[in-house]
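Omission of a single protein chain aside, the complex is shown with its protein chains in their original locations.
Chain IDs A and B follow the sequence of writing; residue 1 opens each chain.
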Amino acid sequence: MAIVTLTTDFGTLYPASLKAVILGICPGMDIVDITHSVPHADIRAGAFAIYSVAEYFPEGTVHIAVVDPGVGTSRKAIIIVSGGQYFVGPDNGLMMPAAGKLGDPEVYEVTNKDLLSTVSSTFHGRDIFARVGAFIAQGLDVREIGRRIDDYIGLDISDALIQDSRIMAEVNYIDDFGNVITNIPHNLVNRKIMSGTVLKINGHNIPFLDIYAHVDAGCMICLIGSHGFFEIAVNQGSAAKSLGLKNGVSLNIELIGECGR
Amino acid sequence: MAIVTLTTDFGTLYPASLKAVILGICPGMDIVDITHSVPHADIRAGAFAIYSVAEYFPEGTVHIAVVDPGVGTSRKAIIIVSGGQYFVGPDNGLMMPAAGKLGDPEVYEVTNKDLLSTVSSTFHGRDIFARVGAFIAQGLDVREIGRRIDDYIGLDISDALIQDSRIMAEVNYIDDFGNVITNIPHNLVNRKIMSGTVLKINGHNIPFLDIYAHVDAGCMICLIGSHGFFEIAVNQGSAAKSLGLKNGVSLNIELIGECGR
Partner (left out) sequence: MAIVTLTTDFGTLYPASLKAVILGICPGMDIVDITHSVPHADIRAGAFAIYSVAEYFPEGTVHIAVVDPGVGTSRKAIIIVSGGQYFVGPDNGLMMPAAGKLGDPEVYEVTNKDLLSTVSSTFHGRDIFARVGAFIAQGLDVREIGRRIDDYIGLDISDALIQDSRIMAEVNYIDDFGNVITNIPHNLVNRKIMSGTVLKINGHNIPFLDIYAHVDAGCMICLIGSHGFFEIAVNQGSAAKSLGLKNGVSLNIELIGECGR
């Protein structure tokens, strides 16, 4: 039996409508909330959320994702098939990083209107994506729901740039600990930074180490998080608060320590 | 197999006790959280939450609802049967709008104490409503749990008043986007307001349009939300913050645009 996951910026009330629709079509289906706390309309943060967990789900899982500032406009509703898992949501890049991590994505535009109920202009999560996701979880072939397309929106969340001893980076996601997760992938770091190096990040000197407990409670640290990206943290505190950082802002990082490179 | 839903103002810890009780009686039961973030003791907001999603659940669903400032007093514990679905909770109006939307409600007072465990004076959600809901989900006839009553508390969440070009309205619910959902039902709006009309709401001029993306990011808009009520929103922002509005406050709305009526 498949699993359906949900990733949205809906907060606390609207996800229940999606679950009602899914369980109406597939009684007993396992539904896992990835998060409903994606910052409102923040496609990059939503993309990171799905990217960070999709690989831990078994084959056949259907990920429904709705961070959708363009709801009601002409943006497409799409299905992505990759690595044996499925993604259903708007064509705005949201699901591409996760799909790309799992394999070689095939993208379909939802064209079979017979599967949908009356479609509101403001709640495609309930009226389109939940229904389509439930039918896929039930075993319906995606080719009966849509047509293969090649012109879809991409998104790269590993797009930091490195130049000599400087990294031009961005915040991908701020988690509930206040850890600041960047768009610097671990392989870029591994080539350039050794454990013990000191980095200057937005004016603060911060050591690059392996685990949070390597610095005292309240102290800043940077490390490779469990998601595979370079992350800035405060042991038992919030790096986002200490550094005044928000999703999507730029980071200016300089390697200054003596054990660097 | 039935579904059990939960709607409370409990926040994050206490819902787990209800789930423990339900799964102890009905192993494997599907439990859907509608929301546990109803503002504390706000019966109207809780009523809106259940109202907005109940119709999407299949027949046989049991909705347990606990927004219960009168816990431990003589207020009744009730079951409502309507449109093939069940509602279990306190007799304070909380479940009436949803039940009324689904059909013609029959109300029962819980009288069979043999079904309950030791009842605390502060946590009827766990000690009464979760148990009763689980027994109904399991198939127990409501007439073995309670007796039919006619004297129960009602609640109308569509009670806006319209007078010439003025609407006296209230906030039903503020969602996690900061959208302000009013007590003005869509049919009242459809008779009076055309798309493109400008409305003066608490001193701000706001256009009535169809979808959020019809205004620029950061701009105010009003529309009929997917729940069927007149709603004030800011595209990719929070109307509640922009207008300084909270649950339950009054709204003074005036139709001033030239395409009105």
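Keep this in mind: a contact is a pair of C-beta atoms (placed from the backbone, for glycine too) under 8 Å apart; a residue touches a chain by one contact, two chains touch by 3 or more.
Predicted, not measured: the structure shown is a model, and the values here were computed from it.
Chain B meets the missing chain through residues 9-14, 16-17, 19-21, 23-24, 27-28, 36, 40-41, 69-73, 120-123, 126-127. For chain A, the residues in touch with the chain missing from this view are 1, 3, 5, 28, 30, 32-37, 49, 52-53, 56-58, 173, 175-177, 210-213, 217, 223, 225-226, 235-238.
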